[in-house]
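Here the structure is laid out as structure tokens; the discussion comes afterwards.
Missing here: one protein chain of the complex. Every other protein chain is in place.
Up next, subunit A:
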Amino acid sequence: MATTLCAKLLPKLVWTPLTQSVRHGSKAVTRHRKAVHILRQKLLAVTEYIPPSHAIPRGAYPDKNSQVQQDSGYVLLLKKSLKKLFEENKMIAVVQNSASSAEDMTLLKHRLFKHGITVKFIPNQVTRSFLKDSIYSNMAPLFIGPTVLFVSKEPKVNGMLSALRSSPQMTLLGACIDNKLLSVEGIINYSKLPSMTVVQGELVSGLTMLTSRTTLLLQHHPGHLCALLQQHIKQQSPETIAEGDSTAQEAK
């Protein structure tokens, strides 16, 4: 612009001045990212926006990010199978195995299968989320670390204990037998219990003991019975006389 003006004002000049001050500065809109001036940089740094921390007190509203995670299809399948397991099987034992080898596992599985016990591997997270919704929520603290489930329809505790004794690194933690949670001591006591028929027999014999004794008595000769009854009366009467004496003495 200046050069054109000069050209018009001094049209007769052939010689253009040596130094020509060009007064157009750098452009504002550039194709590259223009370097921000240090003063502007400082200003922007000082005037940055700092949002207020905790405008809403914590706990006043539920967390935005804590949406209930929907279970994937596989997890739902596992949960269904778990539910079936708990319904069908009377005994469910939880065992921790600190990395036994594959051979040991197959041997153990074989030994347990002979007693009708199957071995199940289920991820702990799935079992825990299943248990906290069901009635077996007290079992949940057992499922930490590498755990295996032993399930069987009939509670064959002796077989399980003998199989576990042979593998040293399997640790029995607890079991749910007939919907009752048992610890290790409880399991051992359960294994020492006699079978159901034996227990019923003992109960019946205990209840009928008195009646059987009376029948035995009645089956004796009647003369013998009379003598027994007379003896009984004699024994009764001195006791009453003795009681009368003691009460008389107390009254005195």
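Going forward, a contact is a pair of C-beta atoms (placed from the backbone, for glycine too) under 8 Å apart; a residue touches a chain by one contact, two chains touch by 3 or more; residues count from 1.
Definition applied: contacts and distances are computed from a predicted model.
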Name per UniProt, for the chain absent here [options: "Large ribosomal subunit protein mL53", "Cytoplasmic tRNA 2-thiolation protein 1", "NADH dehydrogenase [ubiquinone] flavoprotein 1, mitochondrial" or "Haloacid dehalogenase-like hydrolase domain-containing protein 2"]: "Large ribosomal subunit protein mL53"
Of A:Thr106, A:Gln169, A:Thr215 or A:Gln236, the residue in touch with the unshown chain: A:Gln169
Touch criterion as defined above, residue of A:Ser101, A:Ser195, A:Gln219 or A:Gln235 at the omitted chain: A:Ser101
Residue touching the undisplayed chain, where the options are A:Leu43, A:Leu77, A:Val184 or A:Leu225: A:Val184
For subunit A, residues in touch with the removed chain: 96, 98-101, 138, 141-142, 144-146, 168-169, 171-174, 183-186
